[in-house]
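Missing here: one protein chain of the complex. Every other protein chain is in place.
By written order: A and B. Residues from 1 in each chain.
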Amino acid sequence: MITGNRVATRLWQVLGNAVLLLVIFLTVMPYVYMVSASFKPGEELFSIPVQLFPDSLYLGNYDLLFGKTNFVRWFFNSVFIGVSRMVLAVLISLMAGYAFAKFDFRFKNALFIMLLATLTLPIYVLIVPLYSMMVTFGWTDSYIALILPLAAQAIGVFLSRQYLLSIPDEILDSARVDGAGEWGIFWRIIMPLSQPVIAVMGILFFTASWNDYIWPLVVLTKDQMYTVSLGLPTLVGPYSQEYGAVMAGSFLSAVPIMIIFLIMQRRFIEGITQGAVKG
Amino acid sequence: MKRKLTRRGFLKAGGGALAGAYALGLAGCGGSEQGGSSKNLEFWGFDEGRVDFARAAYKSKAFKSKHGDVKINFRILPYEQMHNKLLTALVSGEGAPDIADIEISRFSLFIKGDHVPLLGLKKRMGDDINDIYRPAAVDPWSWKGEIYGVGNELNTVVMAYRKDILESAGVKLPFETWDDVIAAGKKVSTGDRKMFAIHDLSFGDHYMLMQEAGTAYFDANGNYNGDDPRSIEAMQFLHDLVYKYKIAGIAPAAANNTWAPPQYMAAFRAERFIATWGPPWHLSYFIDQVPDQEGKWTVQELPEGLGDSRPTANYGGTGQAITEQSGNPQASWDLIKAANLTKEGVLFDFKARTAYPAYKPAYDDPALAEPSDYFGGAKIGQIYSDIADALPAFRQSPVWADTTLAIQRDVITPVMSDKTDAKTALTEMKGTVEDLQKNQ
Partner (left out) sequence: MQPQLDEAGQAGARKTPPRGATSKRRWGGGRRSAVAPYLFLLPFFAIYCAFLLYPTFSALWLSFQKAVALDTPSFIGLDNYVRLVQDERYLHALRNTTVYALASVFILSPLALAVALAIRSFLVPSVNLKSFYRISLFLPFVTSLVVIALMFSLVFNKDFGLLNSFFRSVGLPELNWLGSERLAMVSIVLVGIWTYLGVNSLYFLAGLQNIPHELNEAAAIDGANRRKTFLYVTLPLLRPTILFVVIQATIFSYQLFEIPFLLTNGGPSDATLFLSPYLYEVGFSQFDRGYAAAIGYSMAIISIFLTVIQLLLYRRFNR
């Protein structure tokens, strides 16, 4: 602050921090409620008056979740699909981004514009025919339907290209002089240098896959193939009222994402906000 | 140094092989058990109790003696999803189970278009058809003269209320007319307590009362009939219960459960409401979730005074159907028969879920003649079988599901929020239904 007296400054600071704390409080509150609800039995959850914290740690919801539902299997599915899709998507995005960043070729602009145009395309345009394709291939209720079709995301190519543009050509050219083949260059030079953007893409793609709802909804029927996102809402409905288990499952399913996020948050936030800065 | 192409080629080929193995393993990982095999059948349901019911039939002697080597896999899917997936599978030509529970209000999805993807059961049923209450057991799953599904539930609607509270308020029971009910309601209704909880997100209450009044959403020719004066009278009556006579409140409900979610049952537990009307499955919710009030409730026929004053109505129900993709129609039929058309089968469901059977011979069984502890000793079985013959016929239509959804949106919710009146809403609905019929 350049102007203004000290008291006013202090006052603003306190107010500002108070507002921020309020925002944080409001953000965190529903999570607290969710976790606490997961430890409450049904009658306590739906009782008047409402209490925030449970009387005692009721583990029945978790019992139900692990015992009577396929939660463990759903979790495994989500992890397997998430990791597979992430690896595939990161690899092909990086490769494509590399091509756009470091090569000149005919159709380069055309292809790039094509990618750009489809950025605003909502998945809903595709869902019906894509589903029909899955039926034709016999891929309904399969892992591959959840891994392959959605692996090509334009955003990955953009992020990779943006990042790879800043790698000096000299490194690549001198490798070529030394006799390295194109794939070798990619594998041994580009990939190690791309760790930051790989981290960003990795989190983005894994999170998107983990949280994906409508595509699994359309493609999966068998309970054992369900992902966590798909399985949890099935626990409440006209014929099933396990709100406590739903909260327990929601909590457990949010944990891996949060852990990954906590570990990689700095890189991730940098990567995401780069887009905002460069526009 | 390896040539680039080779290594690249190897990686690609290796990756391709891996992906191929993935795909094979993964497609198989789901484990397709349906359709093709005639020894492994698949059954889909959405309600755990009903799946137990089907499983009991599977284990019964009636089934095992004929198909001892047949295995059935039972799957539970959430209500909406199950029906959507079933339709999807039937449309796409693969992936459907052999047998499925189809709920009464979703059956219409399967009769759109010229071809019904379910097997006709009339011939297989033969003479058994005389042993059932048709409006409850087969009519809702019939179309153009053929029967596609069989249900076991006699969903006759009765009124239930807290006898103890009403008697101590000096009310003369049982009620004869709705006017008597209104008078009683005024005596017992306070700020915190009302007689009834009227649903504003579901068409059920209106549907039940309009049947008492003598009409239904569709007539025998499949035309919209919701603007019949009797239907309007029933809807207006529901509105008036809340806003004019003030003896009813709006039932607590949620988007994912518009009928009897936890908050609805909690309200009854807290005695915010003390009366209701509905079929046996509705009453069974009270037996299960409001146990403290056992013995304080009783039931009776619907009071007179609405339209034609018929004694009962039908609401809800689920039928078992065989899909055209079934690999073993005979075994599928024998399961359905064992469940719905034998005393042993339907009595299982009665004992488990208090589901009164639509299978007449079952009423000889003493279990059905026992007085109900919960409902103050009333002989419910007797009451149901007495009024069962008065059940109105069920008028099906290919747009039943869409129409009832539209009615919920454009009639029930606005009228029950006092935003419009019954006559306007129900009359305007005619245009909507005609559009639905045009578009399908």
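To be clear about the criterion, a contact is a pair of C-beta atoms (placed from the backbone, for glycine too) under 8 Å apart; a residue touches a chain by one contact, two chains touch by 3 or more.
Because the structure is predicted, anything quoted here is derived from the model rather than measured.
Only one of A:Val19, A:Leu57, A:Val72 or A:Ile113 touches the chain withheld from this view, namely A:Val19. Although one chain is not displayed, chain A still touches it through residues 1-3, 12-13, 15-17, 19-20, 23-24, 26-31, 33-34, 37, 45-50, 52, 91-93, 95-96, 98-105, 108, 111, 118, 120-130, 132-133, 148-152, 157, 165-169, 173, 176-177, 179, 181-182, 186, 192-193, 195-196, 203, 207, 210-211, 213-214, 218, 229, 232-233, 236, 243, 246-247, 250, 253-254, 257-258, 261-262, 265, 269, 272-279. In the full complex, the hidden chain is touched by chain B at residues 1, 3-5, 8, 80, 84, 87-88, 90-91, 109, 112-115, 117, 200-201, 252-256, 263, 266-267, 402, 408-410, 413-414, 417, 439-440.
We take it that only the chains that are shown with their structure count from here on.
Distance between chain centres (mean CA atoms), chain A to chain B: 39 Å.
Residue ranges of chain A in contact with chain B, taken from their complex: 42, 45-48, 84, 132, 135, 138-144, 147, 179, 181-184, 217, 221-225, 233-234, 236-241, 243. Chain B makes touch with chain A in their complex at residues 1, 3-4, 7-8, 11, 19, 22-23, 26-27, 29-32, 46-48, 75-81, 85, 89, 92-95, 256-263, 266, 270.
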